[in-house]
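Heads up, this is only part of the complex; the chains shown haven't been moved.
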Amino acid sequence: MNRDSLKALIDGIACGAVSREKAFERLSSLDYEDLGFARLDHHRALRTGVPVVVFCQGKSDSQIIDIFTALAEKEEFVIGTRLSPEVHGRISPELPEHGYSPEAKVVWRGEAPRVEEGFVAVLSAGTADIPVAEEAACVCSLLGSRVKTFFDVGIAGIHRLLSIVPEISGASCIVAAAGMEGTLPGVVAGLVPCPVIALPVSVGYGTGLSGFSALFTMLNSCAAGMSVVNIDNGFGAGYMAHKINSANRKESD
Amino acid sequence: MNRDSLKALIDGIACGAVSREKAFERLSSLDYEDLGFARLDHHRALRTGVPVVVFCQGKSDSQIIDIFTALAEKEEFVIGTRLSPEVHGRISPELPEHGYSPEAKVVWRGEAPRVEEGFVAVLSAGTADIPVAEEAACVCSLLGSRVKTFFDVGIAGIHRLLSIVPEISGASCIVAAAGMEGTLPGVVAGLVPCPVIALPVSVGYGTGLSGFSALFTMLNSCAAGMSVVNIDNGFGAGYMAHKINSANRKESD
């Protein structure tokens, strides 16, 4: 239910078109669908501007199939993350109209309106950070933003980064993924004018602490114009980057 | 040095107007000023679009005075954070043209160009979170964004939050400050279309872990469209919010 339908409902009560019982039921409950093990939030797009996104990891094959099948009936655009190639191989026959990226482990159905201007740059510090960076890039792209990727530009050889600064400086937003000591995003944020989303990756060993060392480096960074998402949360970074890339453009729509 | 002056320098070398020694010196060193204990970065505004910001905490009175005095000669707009009222009381005679907000502990000189459209909403979950929220609001406003504040809207009484949703939904970006369990930003992000900057606050006791419990809550939030800054980093949140609020508006400039 969006704000217009709320006003319509009030009009309906006032003019008698909507009974009091009905009104009470509608007003105390918003629209969703109960599958027993999941309640699908069919009006999220109206509320937050972006469709339902399903976190597939930890759900059974049949739960995933049921959720996407139910969503397919009511939603025009759906995204699922953390769907491994193994699971996708087993369930893809049940989801005939869905696309899938094995690098990003993302599944989707339908298409979002494109943001025509601007682009998001997605960087990875090393080769091992690429899968998480790919999730960010894929989600951001599916949501409608143009995306350019730059992999293995970590600061151990800082000239690799400096050489791409001119290009990434033109982005609306940068996602910088890094594991180990997680230095990349802070260095980038000190060199470019656009906001930077720091994406810590659970790559490393010992004091890498499964990504916590990278996370804390990013949170502590002295460079301003940067904020951070959860470890390995490529989805969250890509989603936030799309929001920033599409921000303040509504008037041109 | 910005990109144009780099090109001018190359032209100068090619046409002989700049000697080789001078070129080598300029190319291997960018512009800053060395005070001995601090190196002032006079071209940050050209590089990242925002002026130098001085973190005053932990610096001596005379260091602060020297830094602001040196900056005042070359920079048109300067911000300093974490300047306690006690220190400000002692040094304000030496910094005659600087403004100061005791709530936000922010000092500044000069003025930034205003972003005419849009606004940033700054929320605090409780009363104790207000000082950090004020730092975010003050910095964001000084940088040029319009700011509206909404304090004590935490979810213990969720109707307090729901009642302001219509108003904050119109923001370009929301900063949500919360200590203790830090739930506010995630709930907000599930209700509004704009990006949310989560700002954990070191308020609480016991398992509050000086803000870490709030920080982890925010990083883990299932709600998308949110990213996080360091504990008590009101400056970082306000800066990021301004970047988002001013994003993609260049064409109207």
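Here the chain labels run A and B in written order, and each chain numbers its own residues starting at 1.
By our rule, a contact is a pair of C-beta atoms (placed from the backbone, for glycine too) under 8 Å apart; a residue touches a chain by one contact, two chains touch by 3 or more.
Keep in mind it's a predicted model, so treat the numbers as computed, not measured.
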item	value
Subunit count for the whole complex, all chains sharing one sequence, 2 displayed	8
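By our rule, only the chains that are shown with their structure count from here on.
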item	value
Length of the line joining the C-alpha centres of chain A and chain B, rounded to whole Å	25
List of chain B residues in touch with chain A within their complex	3, 47-50, 53, 55, 117-118, 166, 172-173, 189-195, 197, 215, 219-220, 222, 224-231, 233, 235-237, 239-240, 243-245, 247-249
